[in-house]
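Apart from one protein chain that is not included, each protein chain of the complex appears where it belongs.
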Amino acid sequence: MADSPEAIQKARNKYLLVGLVLFVFTVVTYAVATQPWLDFGEHGFDAADATIGLGIATLKAGLVAAIFMHLSNEKRTVYVLIVIGISTAISLMGLTGWTFTDPIKYGDWKKGDKFYNPEKVVE
Amino acid sequence: MEIPFTVTARKDTGLFNAKVGIWLFLASEVMLFGGLFSGYVFLRIYADYPWPERTLPVLPGLINTFVLIGSSVTVVFAWASLKMRQWRRFQVFMSLTIACAGVFLILKGIEYKAKWEHQAVRMDDFAVIEGHTHKAELDEKGHMHVAHGHGEEEHGTRFWANRLIFKTEAASFSLVRAYEPWVDTMLEQAKERHAELVASEDVFLYGHPADYPAPEVERKAAEQKLIGEHKNSKPSQHRFGKNSLYVAKGTPLNYRLLEKARGVFVAGRAGNAKVRTRVLRSKWDVAHAEHPGKPNWEIADRVKIEPADLAGKVVGLTPALSFDLKPAIPLVLKRSWIRNRPLAAGAEKASLRDDTSLTGHLEDSPIALAVDAVDFRFMAMKAEEADKNPMTVIERSWIFSEKNAHAEDFKKVWELHKKRIKKVEEHLVDKYGYKDEAKKIPDRVPTETERYRIGWKDLVQYARAQKMGVEPGQKEFAKLRPTMTEGFAGPNHKNKEYTEELHPFLELEIPHQKVSLESKFTPKWNTYYAIYFTLTGLHGLHVVGGAIVLSYYLFFSKGLYRRNPEWLANRVEVGGLFWHFVDLVWIFLFPILYLM
Partner (left out) sequence: MSAEAAAEDHDDHHHELPFWRKYIYSTDHKVIGIQYGVTALLFLAFGFFLMMVMRWSIAYPEEPLPGWMSWVFSEEWKARWLQDGRLTGETYNMFGAMHGTIMVFLGIVPLGFAAFGNFVTPLQIGTVDMAFPKLNMVSYWCYGVGGLLMLGSFFMESGAAKSGWTNYSPLANFADGQIINQFLAGQTQWLLGMVFLITSSLLGAINFLTTIINLRAKGMTWMRLPFFVWAILVTGFLLLLAFPPLEVAALMQLMDRTVGSSFFVPTGLYTKTAGVIEASGGGSPLLYQHLFWFLGHPEVYVLLIPAIACVAEVIPVNTRKPLWGYKPMVWSILCVGFLSFVVWAHHMYLTGMGPVISTWFQTTTVMISVPSVILLTSLIISLWGGSIRFNVPMLWAVAFLPMFGIGGITGLPLAFNLVDLHLHDTYYVIGHFHYVVAPGVLFGFFAGIYHWFPKITGRHFDTFLGHLHFWPSLIFMNLLFFPMLVQGMAGFHRRWYNGGDAYLAKAEDSVNVFGNTVAEWIYLNPLMSWAAWLLALSQVPFVINLVFSIRWGKKIKNDNPWDATTLEWATPTPPPHGNFTFDVGAYRGPYEYSRDDHEGDFFPQWEEPRKDKPAEEPVKEPVK
């Protein structure tokens, strides 16, 4: 944590700069999502758009966490707590996702079933 | 007794207590919002209906993003000012932060209100109609008609045109379950239409076996009735015996009467149960004595209560009271009150969820709305699943059929829409070419939303043109399309003058039998809105909570500032950390809910 007046002043400038960067990133996210000339991948919303949108969001989140929440100045204890929290969240989402994508399938496959893949159906 | 490290940091962890606490709390909040986000992901991936992509108006969300980012900057400046012991600056920045929170919540409120006032209907052929319900009223014959314009208070209160009109002759109320607000609503409507709910017949409700039967009471009641008719006084109920109630035919309904009757019913039921239990216990004692050592499951079928055991000791119970509506009037009921859905046209019995049973006749109760979107995506999805051509199915649906009085208008709009989509297809082929030259498969195609959903701008453009007598082919037609600044939080249905001047809409009356689900844009409508309101609502509650804490620091901390400014700075820092987390969540919410 900054303590001296000069350090706080420098920190203030850093905060302003980061704020500005966040504004710019928000505009970029909006533009990528709505402007047709910035449409990557398929027409309309698809995985590429999702990746870019979430990627920018993660960057912004990282900036907020590191600079505004002083994470870059903290000692190890806080990092341990955060890493534990985030890895638990990821294991919740990841493992739950895995259960959905590895289902047991009974009965006949038909068109419209999730994961229906005629080439993989064994007669 | 002082708790160490409340203000100064402990050396090895580098943290003071509140900071450890807030980071732990934030870890649990990560899990909370993580759970909701994973719910979002699974609901979206495994949705068996077309997920609404980019249907939310983006502008309020975008402004809110800027507002929250700004408030993050101001809150950290507030903390820095406090560290520098600049009290005034702290106040300024903290006030700005709270003001930003206020702006956020106001915009959120506007967004929510627009959704809660927006009607959506899913038909049984999977067409989705969105719009704004009209107000309606009943005429003398009890038929519903849309109330256009102001001040047409001819035949009683207006109601939203998504109700069911059931012309009721009689109503039977469950004593235990009748729901007071619904009973009161029916009484109010009856009063308005100068009708009365009166008991259909003489009823004796017995609460104690000693009161049964009551020939003396019956004789007296018959006498009273004669006197009553003679003297022109109203029939009523009165208690008799140990715990019983007599309700005369013609007694007017009120909830107190039902409560009294319920008391008698419950007492009677309790008395009966006590007797039956005693009898059954003695039967079991006998059975055990006759078959020593045998377990219950071998002798249970031999142990029964015989009617003779109960003679004279139990009472007959009356679980419901029946009332006639004199004269029979149409009652306006919310669809969600009905249990035996779907009610067929002209159905003669309606069961409400509180076990009230209505006898009569279901009138035509179409949902009358001003349409601002027609969405065939679900229909198209179902058609594809059944291996049918979506366009064929769409063009044969109810909205374009002769059963719809407004079919012509919608057919014309659909033709315009198809032309527009063709243009988009051609534009995409021009720009991006073919993926497969031989089979002429374009690299990019219009989205499902573009192809199958007619948005509000198309409908308003057509409705305006219709009103002004402009034909679609003419030049002025293009100018009538709503611009980007109209519809900040969606199509504006606000007041009649504004609507009729700028935004006329196409009308539609959907017969109630064809409605499979109707709702406002609330969590009930689909899982998208469910998760949207849960995520933004919970986030909004966190904004409110954070704003309250920060306000406390703004208004009530002068004393602490004088005594121990470092402690205040620490508390503000901890509050700021929470505030940044709230901003962080919104940074993810905005693209996920609004832009994807």
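Every chain is named by a letter (A and B) in the order it is written, and numbering of its residues begins at 1.
Keep this in mind: a residue touches a chain if its C-beta (ideal position, glycine included) is under 8 Å from a C-beta of that chain, and two chains touch if they have at least 3 such contacts.
None of the values given here were measured: they were computed from a predicted structure.
Only one of the listed residues, B:Phe66, B:Tyr112 or B:Trp284, touches the absent chain: B:Trp284. Listed residues B:Asn272, B:Ser322 or B:Gln466: the one in touch with the omitted chain is B:Asn272. Across B:Ala27, B:Val543, B:Ala569 or B:Val582, the single residue that touches the chain missing here is B:Ala27.
Residues of chain A that touch the chain left out of view are 75-77, 84-85, 88, 91-92, 95-96, 98-100, 102-104.
One chain is missing from the display, and on chain B it is touched by residues 1-7, 10, 12-17, 20-21, 24-25, 27-29, 31-32, 34-36, 39, 42-43, 46-49, 122, 176-177, 179, 181-182, 266-267, 269-274, 276-277, 280-281, 284, 295-297, 300, 303, 305, 335-336, 339-341, 353-355, 517, 519, 522-527, 529-531, 533-534, 538, 563-564, 567.
By definition in this document, only the chains that are shown with their structure count from here on.
The touching residues of chain B, counted against chain A in their complex, run 13-15, 19-20, 23-24, 26-28, 30-31, 34-35, 37-38, 41-42, 45-46, 53-54, 58, 62, 65-66, 69-70, 72-73, 76-77, 80, 83-84, 384-385, 387, 428, 444-447, 449-450, 576-577, 580-581, 583-584, 587-588, 590-592, 595-596.
Of all residues in chain A, only 2-3, 5, 8, 11-12, 15-16, 18-19, 22-23, 26, 29-30, 33-34, 42-45, 49-50, 53-54, 56-57, 60-61, 64-65, 68-69, 74-75, 77-78, 81-82, 84-86, 88-89, 92-93, 96-97, 100, 111-112, 114 touch chain B in the complex they form.
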